[in-house]
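Not every chain of the complex is shown here; the ones you see sit where they belong.
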């Protein structure tokens, strides 16, 4: 028997049963002793097109019941090495984006009093700004791996400075990021002007547009990023599910055609093992737009794969 | 040829063609000369459970293509008597509920500079508060026919004073309503305490719970309301689609079982002919939860039936 | 063992198995000896709004697997009295409405060489005109029970004289009907002019609008129609599934709110026992608009109930 929390086995309790926690892990009531905390941030009021991500955490957890503890491709067995739990959902204010961002910032502040890695299930991408504020307050400016169809570097949207499309400009302005260690992967589609993508490159951001990656494995890109960041630097990984092609992830708010494939997503994450990851999020899963559950299933698996490359997880 | 705008006929242009305006009416660029203006208020950030009503106006308009000008049951021919147009959507701020309510208030102020009746397609029910502010600014306190599963008289939700669940307490507090001429029809379900329904009755609101109406025609109730209001008093009609049973209207954000039927809805509206209606809205149609289109089709028809009982429409 | 064809029992072969015939009856290769022939007319090119009824026969048959031979409410056991089979689908020309109507007319002519009752699964309502031509050629003008949201008495649509909206004007003009024995039940919604409903009454058609029937049982209306027709007169029954409220039958091409309920539909049909029914159809089931299968299930049951009131079926 392991000393660590284990997911409920599908042979002990049928998969369609049991608690709706991530991978049917125990729901922790205290942060003490946790290495990793999964949490939900159920919110969609920061999005500009389709809503529905408020139900993202619930469906990601439901689909995560398919995942077993051992990673066949990489040999990782995260529950042999880490104390992992689901700590439930943040009590956001569903009527106010500004207030919700404040709540996220404060709750992350409290969580990060403990020495654990938070793994957030969104929610739209606006949640990442207050998370980065709390992360930087603890770790200083961080490297950022940002996988997304969109750069999310607008200056404002409808006059608002904090939405799902302005996150990384704000983070840059506030000094939350090590600008030359920011990697934006999967960008594509259309913008309002040529500067939409180029301005961030001026700050030092490294942009890898989707069309440059079509038909290529991403292990090499992942390895280059890993080397560029190095093993010590604190790094945050923010994964917007719309980085994937809509064929793989139809259930999202602002889909863009011509995206990454799930094999590419897996290659990229698996290549990031060895980094000093201090937090992750997986955002923009909108269940009403994918009744098949594929998008949430993919989100759950990407979170699991991120778990498998956290510090301390040594493949067998 | 009528002097008034006419919907495009289904025999002139196939129904699945043409502009996505209400009943394929012309889209007006000016308010001059209009008797009635349909408009969309595409918003869902004021809702507490499922989102999606931001797509309500678009789908209500799409389904309205089925409606022809002449009302078989009542003989009303509204386009023989009124100049009606669709004036498009309000430019709400999808990231801020407070700012959106401000925009609605101001836009309605401008619209009501003209002598026309606004017919709003929501959007969640929070839109009705700024509408009533503008209506009362022009007409003084109004009588209110409020058809809904919910009383929407909470004091606050998550500390917020203006959401889709607090509308009519705010309106009452602000003196926008003639309190003894407020009729809440279709209320049901559960609340936090016994006072949830009774307090408003203390203000003079007349409550007709759904279970009191099961199995009854509503023509009589409608007639009583009409007599109680009388022909002169300005009256606003706000129609929450969740007043209907979810069998009839599954596409909504906060469904409650045991609701009204569409025959009851039609009987009620048809009985209200002869009132001095100064504005109407139809809210809470959430397309992602009803791919059949039934909910939007019903919303479109209820708006049409409301049009058929506006002042000036004389049945043949 | 009965001398007649029997549906495959759900205890003999699981319901989700076996041939996709109506009620899993044998598919007949010859018309000899048949009393009743179910057939599909998979067509949707005669419809004006949503298509999809080309898949109606397939889904009606699939859902009919739920039906067992004995009618609990009425005691009818049709397979004890009649030789019933499914004779498959008509080979319509899916690219030409006119040619398809010709094919239906000719095929029905051949079918009616035999002394059997054809029960058609549509397809859009345009199929009924060629059917009535063949029926009248054999039986002379017939009485007609027409259950529908629409009168289908337009003179033309887009200049076309034969579509799903012109059927009964054409049939009347061609002398296929006994005009004073035509009963249109469930009509509602909107039209282009007041004459849309009244003109047919001038021909003798008896119209029962839906709103006159709300909240009433239909056994009495059925009984009156039965008495008015009498036991000898040949009668054709055409059942447009859109006569039902969209809550009961969302999967149809031109839905109208405020329709009949399935209890009303069952009461009406059950009251028609004792008539000299010479043919029936059930039309306008459009599967893409109802993934639940309810609409097709209802269509299948209404056909079964019609089978239960055919001449020769004596309740136990």
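Each chain gets a letter, A, B and C, in the order it is written, and its residues are counted from 1.
The rule we apply is simple: a residue touches a chain if its C-beta (ideal position, glycine included) is under 8 Å from a C-beta of that chain, and two chains touch if they have at least 3 such contacts.
All of these numbers come straight from a predicted model, not from anything done at the bench.
Taken as a whole, the complex in this structure file is built from 6 copies of one protein sequence, with 3 shown in place.
Quick note on the criterion: only the chains that are shown with their structure count from here on.
The touch graph of these protein chains is an open line. Of all residue numbers used at the contact between chain A and chain B, over half are used by both chains, marking a mostly same-residue interface. Ranked by number of C-beta pairs in contact, the top chain pair is B-C.
Inter-chain spacing, taken between the CA centroids of chain A and chain C, is 55 Å. Distance between chain B and chain C, defined via averaged C-alpha coordinates, is recorded as 37 Å. Each chain gets a centre from the mean of its Cα atoms; for chain A and chain B, those two points are 40 Å apart.
Of all the residues in chain A, the ones that touch chain B in their complex are 44-48, 50-52, 54-55, 93-99, 157-160, 163, 288-289. Residues 48-50, 156-158, 187-194, 196-197, 209, 211, 214-215, 245-247, 250-251, 254-258, 289-291 of chain C are the ones touching chain B in the complex. In the complex of the two chains, the chain B residues touching chain C come out as 9-11, 14-16, 65-73, 75, 77, 215, 217, 245, 247-248, 262-263, 266-267, 291-294, 297-298, 301, 304, 316.
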